[in-house]
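Part of the complex only, each chain left as placed.
Chain lettering (A and B) follows the sequence in which the chains are written, and residue indices restart at 1 in each chain.
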Amino acid sequence: MKAIDTASMRAAYRPGFAMPRDFYMAPEVYESDIRDYWNRSWIWVGHESQIEAPGDYLVFDYGPESVIVARDRDGDIGAFQNVCRHRGSRVCLEASGNTRVFVCPYHAWTYELTGTLRRAREMGEGFDPADYGLLSLHLRNFEGLLFVCAAENPPEIDEGLAQLAPLVAPFDLRNTRVAHTATYTVPANWKLAVENYMECYHCANAHLDFARSHSIKDPGHKTEVLEQAMHPRSRAAGLPVQKVQRYEPGKATLFYKRYPLFDGYQTGSRTGEALAPLLGSLKGFDGGATDLQIGILNNFIVYSDHMVGYRFLPVSQMESKIEVVWFVRAGAEAGIDYNHDDLTWLWHVTSLDDERIIRHNQEGVKSHHFVPGPLSEMEWGIAAFYDDYFSVSAG
Amino acid sequence: MKAIDTASMRAAYRPGFAMPRDFYMAPEVYESDIRDYWNRSWIWVGHESQIEAPGDYLVFDYGPESVIVARDRDGDIGAFQNVCRHRGSRVCLEASGNTRVFVCPYHAWTYELTGTLRRAREMGEGFDPADYGLLSLHLRNFEGLLFVCAAENPPEIDEGLAQLAPLVAPFDLRNTRVAHTATYTVPANWKLAVENYMECYHCANAHLDFARSHSIKDPGHKTEVLEQAMHPRSRAAGLPVQKVQRYEPGKATLFYKRYPLFDGYQTGSRTGEALAPLLGSLKGFDGGATDLQIGILNNFIVYSDHMVGYRFLPVSQMESKIEVVWFVRAGAEAGIDYNHDDLTWLWHVTSLDDERIIRHNQEGVKSHHFVPGPLSEMEWGIAAFYDDYFSVSAG
């Protein structure tokens, strides 16, 4: 396949404007999206609580790719390409489980939990199993959240995580667990799904339920007043109020900001009332929500009592999955400490809205008459995505 | 995407023969078909009776394109690309309706019925809404039939319509309304559907019901005798008997000819009996049917008591829709003035035949062993289509 002509794509890109049709519609661009952007970006694959015991593993797929994340006998976590080093079969077929080794279902090549090839039959002399371990990916465990990157030289992330660590410490994210996962399939290129998340210009119009409670990314006087009112409450609850915003080529994008909810909302709930036990060491509800981004592709909203993880996975050029993961404090039990439907309500209805508007966006972008228009003052996040895309894809 | 290599396609084209496999099978050709042929051709989108009141609109889709046709407050009709000038969302999601403005469902950019951008929030200084109206298309209203063209310089059509006007005047097409619309999906490239309509070489073999009553395009002595017998009847009914045939590069193809039905047939009905009230100022049935083409893509059969519009819409490279629209005199009521099933019978069964033969044609054309053969003496319309295709696509 042709490599993407990054130069011509960049040339077509007019800063401050949306991207042209080919960015979403050209088949060769989709190929390079996976190869040159996704496979060089940091990707959030799960939480360490999903693989607690030695031998536990999970499999994370995106586009044509599949990654095994496994805890070995020493308790260390590793990430490997789920592709046999022999003739390329998927090695691990289950989405999660516990195992002693990974045995390829085709010819029984057998890999250790560390990815090392233990055994392959009939390979003749001169074959050294040490040369044929599963390809490994870089992995970072940040407060229990697991991120991988397949690039040889991943974008800088360690300094960034060190910067974020004290800010998220009060939530004790390590001490959370997945309460629910939902997937929304949308017949659109993944980039339109990412762009949609990068801006809240559409929120007032398209997310009536969200807009009733959230001021996130909404500029203007009212928000500033709310923000000033929230800060003492945040400090009282034990939360720092600094903002982090790192958009630099060659580095994983970072964003951290606590936004105020509207008065009467303690968390992202229908009624405004709390949904679950407070996270971490929080001393109370500050009526805020943290917008947290660790790499463009990995987004989290941290309320005082739960966290929502959001991602947009390519399935094919014209199909994507919006995946939403709800986290609560470890030990919290459904039906006792929280109500499942109440917990998931807001981001379920919001995701249904998103599926609809992204789908209509794609329908229009298919037209040869689509002319990329100017971004609004609330869509700076989209420009940040474009910058990251070109920076990472250029390799 | 690569532009179609018109030169090499032309080179492969051997006049008097069918076109080679790539014409139908190459993905890049399909892209250019929409961009360079459909988007520069006149396309019949509807009838003014479908948007009678100010604020009435209809949406017409073909391939990846979508067009809004709307009547503004002054009663004028305009046509616009259904693509938001911001980030490309479809603006209008309904197939038809009545509205005061078009509000984009994504970020609420709001457009007037004339396409002008009325309002966009948060766009900062220097943003002039006047620069961001919906892109407009050329529009012609010919006897109530609405045609659009997205090209900057559309193929000549006005002189042609002036030439046709006196011929179709007796039918008073402005004074008709849609009685029924039917869609037949066929797993074939749209060009095979167009070619199928361009010739009646297949009629005797594939359309037994049609061939029982219609002599259309069938040469030979019998037809000429029938034609000579019809002419006095046509004149008596108030119909001119001239023929119009314009196949010229740079101009919309025009064809107008009154053909005789076989004896005993007053119209395109199962029994030969009349189906509906006479159209326009006709004084009686002449036992004829008019073959009317206004641009290669837009075909009509005008009987004395109803009209059938025929079009072939690309859905994707290997899928098309045959769309058939039946018109009767305005005011004629189903169940009283005409029987719905009788009215639609002939072109329903004929379209089912067409779906089948076009599908089998496509199956064969997929073969690498397909060698384009010579066109028969009855397939001159196909050659006319090829000429128009190359002429328009060359831009």
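FYI, contacts are C-beta pairs under 8 Å (C-beta built on N, C-alpha and C of every residue); 3 or more make two chains touch, one makes a residue touch a chain.
Just so it is clear, the model here is predicted, and its values are computed rather than measured.
Whole-complex copy count, one sequence throughout, 2 copies displayed: 3.
Everything below uses one rule, namely that only the chains that are shown with their structure count from here on.
Taking each chain's centre as the average of its CA atoms, chain A and chain B sit 47 Å apart.
In the complex of the two chains, the chain A residues touching chain B come out as 18, 22, 25-27, 195, 201-202, 204-206, 219, 356-357, 360-361, 363-378. Residues of chain B touching chain A in their complex: 1, 27, 34-35, 39, 64-66, 81-91, 93, 105-108, 120-124, 127, 132, 135, 150.
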